[in-house]
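Yeah, one chain of the complex is gone here, protein chain that is, but the others are all in their spots.
This part shows chain A:
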Amino acid sequence: MDNFLETIKWEKLLEATNETIYMTSISVLATFIIGLILGLLLFLTAKGSMWENKAINSVISIIVNVFRSIPFIILIVLLIPFTKFLVGTMLGANAALPSLIIGAAPFYARMVEIALREIDKGVIEASQSMGTSNFQIIYKVLIPESLPALISGITVTAISLVGFTAMAGVIGAGGLGHFAYLEGFQRNNSVITLVATIAILILVFIIQFIGDYFTKKTDKR
């Protein structure tokens, strides 16, 4: 048994978990902000909306669709020059961030757009009838009224991001994916692969639990 536990390399596991948590939290935060802005722009520039603008809407829409369609593993490779320019290296947790964010933000932007479309048009009209400016509508009406959907959306996105970090790990970004691939697969130590998987599962469950809690708490409908 001792021998079995030793093969796991607890210290390395802990370090890898920390790296995954680091990559996930930074990229979730950035994805939330960028996705929210893009989603708002998609919603607000759509036909019949407050800032109706076909040109801006089409440009954002195309960018979002393109980046959402590229498989993540290919996106990382495509973004190597960009990452090198930005971070200076292809290795380590920080190097994974640009591709994680670029991969997830468009995905979340669409979810934000859908969440905003669910808001009753009458409520927006009522706010306008009270003399609300467009910015006030954004932060006093659109965001609070779509908050449960925004939270459940970022929960789903965060879980995909955990998966993305594992993929990024395979090409040298560190984290649990890297740990499982290098220590588990390449050294033929299936125990480590299994333990890394369990660690990722626990992480996903925690994210889902937190997300569900806040979705429920903010939903007063």
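Here is the rule we go by: a residue touches a chain if its C-beta (ideal position, glycine included) is under 8 Å from a C-beta of that chain, and two chains touch if they have at least 3 such contacts; residues count from 1.
Keep this in mind: contacts and distances are computed from a predicted model.
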Which name from "Beta-ketoacyl synthase-like protein", "Nitrogenase iron-molybdenum cofactor biosynthesis protein NifE", "Long-chain fatty acid--CoA ligase" or "D-methionine transport system ATP-binding protein" does UniProt give the chain that's left off?
"D-methionine transport system ATP-binding protein"
With the missing chain put back, one of A:Gln128, A:Asn189 or A:Gln208 would touch it. Which one?
A:Gln128
Contact residue for the chain not shown (choose from A:Val141, A:Val156 or A:Val170):
A:Val141
Suppose we count only contacts with the excluded chain; which residues of chain A make the list?
120, 122-123, 125-133, 136, 140-141, 144-145, 147, 218, 220-221
